[in-house]
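What you see is the complex with one protein chain gone and the rest in place.
Moving on, here comes subunit A:
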Amino acid sequence: MNVDSTIEIAGPRPLSTTPSAASISRTPPALELCGLSKSYTLGGGLFKRGRSLGAVSDVSLRIPRGQVMGLVGESGCGKSTLAKMLLGLTTPSEGDVLVDGKPLRGANQKALARHVQPIFQDPYSSLNPRKRISQIVGLPLQVHGIGTARERAARVAETLDVVGLPRRAADQFPGQLSGGQRQRVAIARALIMRPDIVICDEPTSALDVSVQAQILNLLLDLKQAFGLTYLFISHDLAVVEHLVDRVAVMYLGRIVEEGTRAQIFGAPRHPYTQALLASALTPEPGLGVPDIGMGDAMPDPSAPPSGCAFHPRCPRAEAVCRQQRPRLEDIRGDNARVACHFA
């Protein structure tokens, strides 16, 4: 597949129309999250106050342009809520998202959509079964009023080429395509606006392994060709290790460790990261299933444990862990952050 010849590489565009943005000398990271929090209110009623559930608490992250940031953690840890905030699908309770150094708060949804696009997990439910592929992929252009009908059709055809779909797919319906082909359609739809940032929320979990490899290769090619920045959310640690530059590990709404791929996979420092990595089953016969010595389930996020939220499951927990929440800090000055009293 020759990616380069089909679509010119779109340069980064500032979110607002002010021309001065391009003249800033130190380029801001493509995506920056500053103290981002999201809480929901559960239950409650006319005379009763609801409980507050902190789905995401005080998350700060920088993703430099052209890099892949992996986000891992168990279900319910807040990964998807975080993704929703980045896509402008839900407003943060506190904190800011900066796209290209510009705060997302107040930016309109359409302007944001030109910069940040999603690829979701399930290509069976994320595509409208009653629309043809050309309509699905071309819809963003229509919404944004880009080009004439003919120009739009040409761009759709180009984009289908880029993601490795045959031209005839344009006239087909999602039901006529395989899972891998559908995920290519979802990728084409995300790329047609030529975004800088793509939020990949478990993009291969619904696919068979042989197809998963094709999609991962495609994502890597596209990143190269278009200089894309990815936030890659996945529970498959082998895939994350293969794809990312940096990794953030989330537990109960907070980032507990963040660092480069080598730092996290080579020498994890947080006991939760260690347990997570130990429980990944690599295809090596004879090793058996490891005993990760961690309690059963995540605690109730609406009543998080005191101190370090991981202490009830942590093999190393001591009194201080029950009383004081460890701060996420770059203790060693090696640009890796970890939130553990004993790291």
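Methods note: contacts are C-beta pairs under 8 Å (C-beta built on N, C-alpha and C of every residue); 3 or more make two chains touch, one makes a residue touch a chain; residues count from 1.
Everything below uses one rule, namely that contacts and distances are computed from a predicted model.
Hidden from the displayed complex is a chain whose UniProt protein name, among "Putative surface protein", "ABC-type dipeptide transporter", "GntR family transcriptional regulator" or "Ribose import ATP-binding protein RbsA", is "ABC-type dipeptide transporter". Across the entire complex, the residue among A:L53, A:A213 or A:I331 in touch with the chain not shown is A:A213. From the set A:S279, A:S306 or A:Q324, the residue in touch with the chain omitted from the display is A:S279, counting the whole complex. Listed residues A:A238, A:A267 or A:V320: the one in touch with the omitted chain is A:A238.
One of A:G45, A:G288 or A:G333 touches the chain omitted from the figure, and that residue is A:G288.
Listed for subunit A, the residues touching the missing chain in the whole complex are 74-75, 178-180, 208-214, 216-217, 220, 235, 237-239, 241-243, 261, 265, 275-276, 278-292, 294, 296-297.
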